[in-house]
Each structure stands twice: as structure tokens, then as C-alpha cells.
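Yeah, one chain of the complex is gone here, protein chain that is, but the others are all in their spots.
The chains carry the letters A and B, assigned in the order they are written, with residues numbered from 1 in each.
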Amino acid sequence: MKYKMNKREKMGYIFLLPSIVLMLAFIIYPVINTVYLSFFNYRIQTLSMGKTFVGLNNYRMAFNDPNFLDAISFTLIFTVVAVTLETIIGVMFALIMNKKMPGQGIIRTAVLIPWAIPTIISGLMWKFMYSEQYGVINYIFQKLMIIQEPIPWLSDAFLAGVATIIADVWKTTPYMSLLILSGLQTIPQNLYEASSIDGATKRQQFFKITLPLLKPVLSVAILFRVIATFRIYDLVAALTNGGPANATQSLTLYTIRTYFNFGNIGYGSTLATITLLISLLISLLFLKSLRAKLEKV
Amino acid sequence: MKKPITIKKIIVTILYIFFFVFFVGTIVFPFFWQFLNSFKTQRDLFSIPLNFWPTEFTLDNYREVFSKQPFLDYIINSFVIAGISTIFSIVIGAMASYSISRTRIKFKKIYLLILLSITLLPPITIVNPVYMLIKNLNLLNTFWGLALVNTILTLPTSVWFLSGFFETIPVELEESAMIDGATVFQSFYKIIIPLVSPAVFTVSILVFIASWNQYLFAQILNPLRIRRTITVGITLYQTDHVIPWGTLSAASIIVTVPLIILVLILQKKIISGLLDGGVKG
Partner (left out) sequence: MKKLGIFLLFIMLVTGLFGQQVVLNYYYNAIDRSIIELFEAQNPDIKINLVEMPENTNQKLQLIQTILFAKDSSMDLFDADVTWAPIFSSAGWVAPLSKHFSDIELDAYLPGPLNSVTYNDEIWGIPYRTDAGILYYRKDLLEKYNKPVPETWEELVETSKYIMVREPGMKGLSGSWAQFEGLTCNLMEIVWSYGGEVLDENGKVIINSKETLEALKMMDDMISKHRIMPDGIVNFYSGDARAVFFAGNSVFLRDWPTGWLNSQNPSVSKIVGKVGISDLPKGDPMGRSYSTLGGWQVMVSEYSKNKEAAIRFAKFRAGLQAQKIGAVNLSHIPALKSLYSDLDVLAKMPFIQDMYPAFYSAYPRPKSPYYAEISNILQTETQMMFVGRKTPERALRDMEFQIKMLLGQF
């Protein structure tokens, strides 16, 4: 027996090897490299002078940098609003999809499509639809007499944010609703039946049975959506490119600009590290559900 | 005894129809609009006020998609890279999942923590170092470089789903095989793999789609035309001056229609896979 276990363990380690190699090369080393560089003043423009160690100066600069503060506040607000909407709408859709209704197949297919297409493409599609000159959204609204003047979707600072949220919710709610649906399906039907007999209303059933039992699935789904939304890049790059007036410049977009357009490697690394730290912080908030997930494996 | 048709039922049915139309409509409308636009002439596309329906149909936009850029090459590149990424991800992921769920490894928790951190990691953090690494391996502008990056990015998904499934396979099956003389590797290959094919299928779809949609790394690692992917190629129709909406609409239809068809055909399987994995994972 002992001989078998050792052989098994050996195989176990060997099986893990490829993924460990990948992780070391592509994750661990790069992250360390980036965090390391975040403490240096390292710019393309002064490449000949090499890196100069500046300690926490870059971080101090970040918190005084209006662009960074704008980016972070936009990204946070965007994340909170978008994920809240996705969750609420996602739950609604999941509830409806849970019932055996005609056309269920079509609904489920429709649900998968926005998720399957590249974000870049959806960004470009929405950009055209929002256009003040050629946009179909304003066209329809005007035809339906909802508005008189065309809405400046992408040229008003506030509306640009709204437009981005709508595009993001359109793309991700379907997948979210699928995840929630999977959670709904684990709830035993007899719970509802039993409570009906006891005279519970649909409302009470939802809040007392559905939601609590949905909690584990919901927390994990929300966590991953929050993390993913927080680092939004493709969509804003395609839709608004951060404009107008940096109103929709997400943290990742600003970091990429700092890195690749301004050539400020040190500060870019600082921004990237801060993004990482915030992601970690968010995960800590959801630590309980994470632990549960880890334990399962 | 048939239940009587009450007013409540009628209202519910009407509400449901509204929901159905609204739901499917909002999701589908952008595609419908792209579809329509792909056949419009420049005149129609850029007319103020808008011409909703085309006044004349043209295939020019589709021709331009392929004439302005080697779009077919991009499609092939995306397909091959996504395919390789999927195979890598499944193989490496399956091996890792097997190890985690079947064997007693000492640093399992740490491994899983790092795996989880990959999902939490902002890609921007690793962009430049990864570029240097791929360049030093001489894998820039190849299928393999980008495929490797896609693999590591989708590894968490792969491992989550597959280990969830591995749990459902009783250890006894393997043990009996091994008593019959199979090595660990053989038991892995002959017994486990066939049993987890539903999970493998779901993971394949997820990884394939994620790799297909990859933009940031595709942009950085495969900038040359020869191995450029669709996501990058489609952004290159734009100029500093104008966005050729006609060409873009046609290009996006070309990209999305196969995906839509794929989803339509495999819809049942995808959803059941997601639902099962979602629960277990």
C-alpha cells in the first residue's frame, strides 16, 4: 500500500509540473518584476540614466495624480453600478428561464450570444449605435417620440459613462443569468411546495428560500464579475477610448497609456501594482465564499 | 380536468410575450443592426438623417473586408491559436486537476491560491515581462507564443471545472483498474478521460471562446500580419480619419455568425455543462 501511495504522489507532482512551469514563467516572475519596478523612476525618455530607486514616491505621486484619482473613481463607480445591474437583471432573467416556458431554447441561445463574441466587436457595434450622427439608438428614440434632440451619448461626460455601463451590462448579464440559473436549479422544488402549503407568498418564497440558498453561487459570481469589471479595457478602448475628457478612462486604460504611450515604465508598474492590490482587497471581502470554493476541491 | 383560462393567465402570458420580445430583442438587436448595415452602401450608412433600411443592397462591404486586409488569414490564425490553446489547456488542466483531486500533494492549498490569483490578476501587470519572455523564446508572431499565454490565462477555468468533475468519479474505478495491472497513467488515460468528456467539452468551449476573444495579448505578441488574429485585425480597419462602418459591420458579422451558429447547435450541451460545472465548481 505504501509503495502505491508514493508512486501516486510522484505522479501527482509530475502531473502538476507543466502548470507550475507556466505559472512561474508567466505569472510569478512577471508580477514580481512589475512590483519591483514600481519602486523605481524608469522612463523611456531617461533610459540612458537607467532606473533610479525612489521608494514609495511613485505611490505618493499616484494619490496626488488627478488622472489616477479620476480613473479609479470612474472604475469603482462603474464596477459597482454595472455589477449591481447585472446581478439584479441576471436574477430576474434566471428566475424566468427557470420556468418551463415555450421558447426556452431560443432564450438560452440568445443568452449565450453576447458572451460568445469578442468584447472589441461589441464595443464597435455599440459605438456605431450611439453615434450622434449615424446612431440608431437616437433614431429610434426620436421616432418613438421619446426625445426631441439627439442624446449626446458619447460626447457628454456623464452620459458616456452611462453608455459604457449599458454596453457592458448587455454583454455580461446573459452569462451572469446562466450562472445564477445553475444555482437556482440546485434548490429543491419541495421547499417551495412545502412553503406554499404553509401559505407563503411568492415574495416571501423569494426572500426566504431562493435568495439565501442562492447566496453561495451569487457571491462567487459577483466576486468574479467585480474583479473582471474592475479591469475593464477592451470595451472602453473600443467605445470611447477613455473620453470625453478622460471621463471614461478606466484604470487599466490609464495604466496602458502610461506604460506604452508615455513610456513611463516605473509609474506604469506602480499603477499596475495598485490595480493588483485593489483586486486582492476585493477578494478579501469575499474571502468566506472563496474559502468555501477552495475547500470543495 | 383542464384548468380554466383565467384572466390572470392571459395577463401572465402577455407579460411573458413582452418579456420574451424585449429580452431576445435587446440581445439580438445589435446583431440585427450590424447585419443590416453590412449590406448598406456608403451613402446609406453615412446619410444624415439615418436611413434605417438600405435603399440598395451591396456586397461591397464584404468584399472590402477581405480586400483591405487578409481577413481569411486572420480567421485561420484565430482558429488555430484558439485550437492549440484549448488542447494545451485541457491537457495541462486535466493533469493538474487529476493531481489535485486524486493525490495527496503537500502544497495543494498554495497551488490553488496561486491558480485563483490568476483570475484576480490584472493582465496589465504581466504584459511587458510576458512580451520579453515570448520574445526571448523566439515565439513572437507564432501560433505557440500566444497559445501559451492563453493557456495560462484559462488554466483556472480548466482546473476548476475538471477537478469538480474528477471528484464525481469514484476512486474505486481506478483502484480496480490498477489492481488489474494498469499504471497510474493508464488509469488516467483509459478510465478518467472518457468519463470526464462532458466536462472536457464544456471546458473546451470556454477556453476556445476565451482564446478567440483575446485582444490585449494578441495585440502585443502577434502584431505582424502573418499571425495576426481577428480581434486585432478588426480594429485595423479604422483610420485616424474615419471609421469604415460598412466594412466593420461586415467583418463583425463574419466573425459572429459562425459563433452564433456554434452556440445554436451546441446550446443544449453548453448550458448543461455550464450548469453542472457552475454548481460543482
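In this text, a residue touches a chain if its C-beta (ideal position, glycine included) is under 8 Å from a C-beta of that chain, and two chains touch if they have at least 3 such contacts.
This is a predicted model, so every value here is computed, not measured.
In the complete complex, the residue from A:20, A:35 or A:157 that touches the missing chain is A:157.
In the complete complex, the hidden chain is touched by one of B:25, B:170 or B:223, namely B:223.
The chain that is not drawn here is touched, among residues B:61, B:101, B:211 or B:235, by B:235.
Listed residues A:94, A:247 or A:276: the one in touch with the omitted chain is A:247. The missing chain lies against subunit B, touching residues 42-43, 46, 48, 69, 128, 131-132, 135, 140-141, 219-220, 223-225, 235-243.
Counting over the whole complex, subunit A has residues 44-48, 66-67, 132-133, 150, 152, 154-157, 241-247, 256-257, 260-265 touching the chain that is not drawn.
Everything that follows uses one rule, which is that only the chains that are shown with their structure count from here on.
Once the centre of each chain is set as its mean CA position, subunit A and subunit B turn out to be 16 Å apart.
Touching subunit B in their complex are the following residues of subunit A: 4-5, 7-9, 11-13, 15-16, 18-20, 22-23, 25-31, 33-34, 93, 96, 101, 103, 105-122, 124-129, 133-136, 139, 170, 174, 178-179, 181-183, 185-186, 217, 224, 227, 230-231, 233-234, 238, 252, 255-256, 259, 265, 271-273, 275-276, 279-280, 283, 290, 293-294, 296-297. The touching residues of subunit B, counted against subunit A in their complex, run 16, 19-20, 23-24, 26-28, 30-31, 33-34, 37, 45-50, 52, 91-93, 95-96, 98-105, 109, 111-130, 133, 148-149, 151-152, 155, 159-160, 163-164, 167, 178, 184-185, 209, 212-213, 215-216, 230-231, 234-235, 243, 245, 248-249, 252, 255-256, 259-260, 262-264, 267-268, 270-271, 274-281.
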